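The complex appears here without one of its protein chains, the remainder shown in place.
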Amino acid sequence: MTSEQSSKSSSRNGSNHLLKRVWYSTSVPVFAVLLALLIGAIILLVSGADPLQAYAALIKGSFGNTEALSRTLQKTTPLIFSGLAVAFAFKAGLFNIGAQGQLLFGAIVAAVLGFGIHGLPAVLHASLALLGGAFAGALFGAIPGALKTYTGAHEVITTIMLNYIAINITDYLADGPWKDMTPGNIVARTPKILDTARIPSVAGLPLGFLIALIFSVVTWWLLRKTTIGFEIRTVGLNPNAAKYAGIKVAKTIILTMVLSGLLAGIGGAIETQGVVGRYQPGFNTGLGFDGITIALLGKTNPIGVIPAALIVGAMKAGSSQMQFSAGVAKEITDVIQALILFFVAADMIVRWLLRIRAAEEEKVTLSTGWGQQ
Amino acid sequence: MYDLRTAAPWKYFFRRWKGVFIGGIIIFLVIIFSYIKNSAVTEAVLASAVRQSTPLILGALCGLLGERAAVINIGIEGQMLLAAFVGFLFNVWTGNLFLAVLAGVGMGALLGLLLAFMSVTLKIDQIIGGTVINIIAIGLTGYFYKVGMTTKGKLQPIPLGPLAKIPIIGTVLFNNPPITYAAIVLVFLVHYILFHTRWGLRTRAVGEHPRAADTLGINVYFMRYMNVIAGGAIAGLGGVFLTLEAVGSFERVMTNGRGFVALAVMIFGKWTPLGSWGAALLFGLTSAIQTQLQFGGKVNIPHQFIGMLPYLLTIVVLAGLGGRARPPAADGIPYEKE
Partner (left out) sequence: MNETFALEVKNITKRFPGVLANDRVDFNLRKGEIHALLGENGAGKSTLMNVIYGLYTPDDGEIFINNQKVEIHNPHDAIHAGIGMVHQHFMLVPVFTVVENIILGSEITKRTYLDLNTASKKVKQLSHDYGLVVDPDAVVEDLPVGIQQRVEIVKALFRDAKILVLDEPTAVLTPQEVEDLFVVMRNLTERGVSIVFITHKLKEVLEIADRITVMRRGKVVGTTTPSETSEAKLAEMMVGREVLLQVEKAPAIPGDVVIKVSDLVIKDERDLVVVKDVSFDIRAGEILGVAGVQGNGQTELVETLTGLRQAESGTITINGTIMPFQNPRVMIEAGIAHIPEDRMKHGLVLPYSVADNLVLCTYYRPPFARGIERNIRSVYDNSERLIEQFDIRTPSPLVSAGTLSGGNQQKVIVARELSRENHLLIANQPTRGLDVGSIEYIHKRLIEMRDSGIAVLLVSAELDEIKSLADRIIVMYQGNIVATVDADKISRSELGLLMAGSQVANIPSLN
């Protein structure tokens, strides 16, 4: 068959083919979520709660009215960034479990720039704090990247260890030099950031969410349409071939971790500037781990990360309402998230249930072994 | 390399573990010195080091059993956490410590089975599989834990008769609660199994060259399943150590990264039980000194910086050894039969 013939035949099946592709790539995540909700319902039943009532409250609390919707979008925003951070690193074959720590640094640096600098106009102040957070995240992300390239220390363990280190350092800062000294305050937290540093909502739509959407598209463009993205993906799929092609593997790994940390740092900064209004230890825990679920649920596609983050964000936004009106502990959403992750990762199970075969896709294998590159 | 192997075995052994020997001697001298200066504190710190090392060595044994059979277990943290919780629950419900330990170990084994299912049968990326277990454990323990549950007692030290009366060694080694003893026994047991039995030979073969093992009629999948499940049970023991022996109650995410530190311990110990034990004791000693500094109240460093020590040490160990340590050749790679 000549190429001319083949291109004709592929255009004839074009629309059909596109539908098929959409089905192949979305069916597994969608059914993973449904299966997880089903099993979550069983757990609720076993522990004596009414699953229908609980889920109804969850939906009401996340999408029920404009206020709920706005809260959902707010919660979703940092999740998009942590999801992007994990997904981005994944493309280079790196598992950035350290998004959590990078995010904490982004959050606290944005806070210190937010309350420490006076007299700047709003747009400038907010951007500065955001950039500061991004930079802090990038710097903290560079560490595991450099450790991996220069010493061979596996990023999975170093990033987890760096998470604990980040918690300790940010705790220290929020309880020491940058502590809120307002009379009567005994908790470890920074002062409130100035209004000029806040990222506000406009008509119920958090501006941070728009920023997140823009970054999703930019990340997608970077990965798909640029030579840098080509280099990153080549390193992720076949580091030996990357080296052969003249790509500097060490540089690419560090760059990937820097950019991944940058995304996580922005997520932390937006959490501070758009949601919490200050840095307070314990307010951001879990965001980095949520990023893993979101990245995999979004099939490590920067655009796919958006709906994935929306699902997790909705669960977070609605969980209080669920706890209040159905009497179900909030943590059930963690269980459901874990189940989602399981079913997405174990896509074979879902495929078998749905009787669909694997889509032809670029599948990255994470680096195996501990000391080797 | 060749001449090294043909040299006398003890010479080869010494060269392979040179760093460990030198480090060991230095630590030994420091201990003697500090014992002369303050015997009570030194004994307390050393005893605490041994107990702090218990969950680490148990976690490391779990990790190395899996990795010797080529399954990377990044879910040790979750296995320990959920086992700790289940052990705690059984203690709350039944008041029977033995049953509670058994339940925790069983939970660990069950999670081992889950990991084996994901990585051996479903061939999911093993690092993601382990992460699934970690997140499931955080979710389930968070959901089912209710503040205010109280335990009915915890495991107490059992002095081993006259042995416990020997200065330093007695208090440090022979006056421990049961799981700490069990951990020490397990170190030698796993060593024996891994290097001196048919099971161990087959396990290592499956981890190094699964196809070779397959062509000799060894069931690669079975070996991997059994080792990962056994590892899970051992990690479970490490988990119940926390709730039933060390603390006596449960807290959310109480494992605090020990499962991950255990992996660094395993790598530092070059995937051997004895080496890992040494590494675990070193980590335990750091933790013990850290606790001593924190509550001894003599130094004025923010507690957060002292709290970072074990994690920093882990990174330093990994960075120092990363390039040189040699994991089993097939580590992390699912086996395809055809």
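By written order: A and B. Residues from 1 in each chain.
Rule of thumb we're sticking to: a residue touches a chain if its C-beta (ideal position, glycine included) is under 8 Å from a C-beta of that chain, and two chains touch if they have at least 3 such contacts.
None of these values were measured; they are calculated from a predicted model.
Q: In the full assembly, spell out which visible chains the left-out chain is touching.
A: A, B
Q: Per the definition of touch given earlier, which of B:E43, B:D214 or B:E251 contacts the omitted chain?
A: B:D214
Q: Looking at A:Y244, A:F324 or A:W352, which makes contact with the chain not pictured?
A: From the options A:Y244, A:F324 or A:W352, the contact with the absent chain belongs to A:Y244.
Q: To test your reading of the contact rule: which positions on chain B touch the chain that is missing from view?
A: Touch set of chain B with respect to the missing chain: 1-2, 5, 196-198, 200-202, 204-205, 208-209, 211-218, 329, 338.
Q: State which residues belonging to chain A touch the missing partner chain.
A: Answer for chain A: residues 1-3, 6-7, 10, 225-228, 230, 234, 237-238, 240-248, 360-363 touch the chain left out.
Everything below uses one rule, namely that only the chains that are shown with their structure count from here on.
Q: Quick one: in the complex, what on chain A touches chain B?
A: Residues 43, 47, 95, 97, 147, 151-154, 156-158, 160-162, 164-165, 168-169, 171-172, 175-176, 289, 292-293, 296, 329, 331-332, 334-339, 341-342, 345-346, 348-349, 365-366, 368-372 of chain A touch chain B in their complex.
Q: In the complex, go through chain B and note every residue touching chain A.
A: Counting only chain B, the residues touching chain A are 72, 74, 118, 122-129, 131-132, 135-136, 138-140, 142-144, 256-257, 260-261, 263-264, 267, 302, 304-305, 307-308, 311-312, 314-315, 318-327, 331-333.
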